[in-house]
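Shown here: the complex without one of its protein chains, the others still in place.
Naming follows writing order (A, B and C), and every chain is counted from residue 1.
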């Protein structure tokens, strides 16, 4: 039994140790790399056992315990794992990233040093249309003709901005002031240290399909390349219970109960009472709760009762 | 006695109520205004009294109690006051501001909405030289001839950046992507909510003479115009015990003891042992601890013993 | 339109104002009362609108917006509301309470003042059995005969503990030391200040049926008596989307899809692959994930396919 535990631990450490310091490229000139870490799957178990005293000691229950903890929001044992990353990110993306307040941060200072001479560049086939149904999203890509033009103009602007930055510095303007008009696409770097619980929260939000594609690219590398190696059991549980889970609201459950009892008319009636089926000019009006529920039903292969 | 307390409270509320919602202008197009607040000097006292049970009940001790708490780092009663500000700030400044993690924030979204069409502009007489002794500071201003040229170029760049932003939007590029090259000087807005203890920490750092002048302008308005009206007793204590205080390190105290005992030679000898008086080519080499101590001695009107 | 908004706000304020300072009794000698608050439903809307710029301005969309925000984990606008409570709680319950780190706290000091002369007492019909299936729960109540005996012994112990506390103080023992053997049932008091987002997280955990009955009693008063009056729209949304919601894991969804496609055998086969149907001596062995899923199916009125 004990050996099984030992070997689990060994596998994990080997595989994260293997990529320590390795730069995973993201976007045109960004990267993520692991600087240091503390703990792993086995520390989650170890911490939980302090809480439970001598309650669960069998080694073959480790995986089950981690899964149980994550499924039931016992979050503190996951805080016992800590990781430190070195990231290189466009400032525009960093503006979103830094909103997660539960991490420790040391960012490259453009007051003290020259701004990094690199910007996020967009290839002609990477320009995205404004989404029609989602005010804060994008969908589809421009064709190459327009894309090329956009890329060219991007290049012009970035070059001009850098020229002005250099002009200022050469004249002796203070770095803290010279930087004021750098484009948001300018890369910055930081050490970013966070515990596993808060990292998983970050990933749940930033690997989500609604997250902007830039930060999603970073989050995906952290999740798929790093956490998957660092804490493989917790990572699998996170997939099963967070990323691939589906939540039904109280009203949705009420409707489903009636639906599963075979009373489609009653289910429809309840939806009407919830105000989900209001009509404008004889057509169903847009109702977000109804649309979200319809999506879920479709995922499950169920017909909506209206 | 009771009346005295009542009237203190009344004075405070009146004076903050008076400026509720009023925009205090900062920089060329920024502002700060108070949206809402909870508590004041009297809530600090009230919270401290919960801790102390029935220990201190005399109303005329209120001021003394607040000063005692602040002087001795009893910080929790100050967390019982909360304020919510609406701020308009260049993104460059906001990048510094947001590093304070203990506040609640709702920022204007340029994913969802059009970026605010305003940037921080620099007047010809506002361009600052890089500081010579401080890698992260500025000192002195450019003359008007060069300043005018710098302002002109700033205007060109900001105009070009906005043109490109508009071009992208007109072509249908998603807002979340179109914004990527906006200059850091672009204004953003946010609701920012924080408790008094953490706000004072923010002010101690950002009203300091080492803080960049832009964020210092905001911090000064918050301190001098808002906190001074909101919690006048705590504000005065903060001046006396934080802003205007001076701290001596352990080594400095050792030297001062010897100095005050009249043994200047001994004081010098100790400084030598600390490595403060090393020489290079017969000249005192640069030693930050010694320089800081010399500054403090000078402030006190004392002569350095070397 | 504007009036509608005005009146919503008015209703809310009136109804929370009405109970400001009123002590809601909890347990034998505990209480909760509202000392102060900032914001309400309308501040959630106001903060969200800063994020969205001028995107959603129609007043009749307020309720829909709050519900949308809560349903989709847009948590920052809820942080814009703040409340300060005065609570009186047994130290045993306080030990659980204080684990929520996102609040501001001023607790009664038994170093500075005499310990409160009151303890949580248990009536004969309130003694609970250890739960059989749940190592950290209770179920059912003792009969009066045993209950009376337990209550009597409780009284003896609490009296003895207080006597010893008094003895120590009369001899001149320091308060900070005299308190060392007070029973955990001793009441403490605190000011507890928290924002609405974090308060809802607290309530989700502590109003849950798995929470210990003592802290659940406090949480229920906060939720049902206070938040329901303070932010009635957010409170209703919280019921619908958090308290009464049900989440299905990735594996559960896979099984349900097959089940709803009419393939019960396939659903069972998948559960076998997940290891949910292992047998010991010809009987299904205990598997937490299977049991949780069976509970959910039962709630929905569905038959398990094994």
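By definition in this document, a residue touches a chain if its C-beta (ideal position, glycine included) is under 8 Å from a C-beta of that chain, and two chains touch if they have at least 3 such contacts.
Because the structure is a prediction, the values reported are computed rather than measured.
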Completion exercise
The listed residue (A:15, A:72 or A:106) that touches the chain absent from the view is A:106
Handout entry: Touching the absent chain when the full complex is considered, from C:91, C:222 or C:267
Key = C:91
Completion exercise
From C:61, C:117 or C:167, the answer for touching the chain not displayed is C:167
Fill in the blank from the handout: Residue positions on chain C contacting the omitted chain are 90-92, 95, 98-99, 101-102, 105, 107, 109, 111-112, 119-120, 122, 127-131, 135-139, 142, 146, 150, 153-154, 156-158, 160-161, 164, 167-168, 171-177, 179-185, 212
Practice task
By the contact definition given up top, give the residues of chain A that touch the hidden chain.
Solution key: 35-39, 43, 46-48, 50-55, 76-77, 79-80, 82, 84, 86, 104-109, 112-114, 189-191, 193, 195
Problem - chain B residues that touch the omitted chain in the full complex - result: 55, 64, 67-68, 71, 73, 135, 205, 239-241, 243-251, 253, 256-257, 260-261, 288-289, 292, 299-302
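Operating definition for what follows: only the chains that are shown with their structure count from here on.
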Exercise for the section: With centres defined as the mean of C-alpha atoms, identify the chain lying farthest from chain B. Expected result: C
Handout entry: Chain centre separation in whole Å, for chain C relative to chain B (CA means)
Key = 38
Problem - Centre-of-Cα separation between chain B and chain A, whole angstrom - result: 32
Completion exercise
Shared-interface residues of chain A (touching two or more other chains) are 135
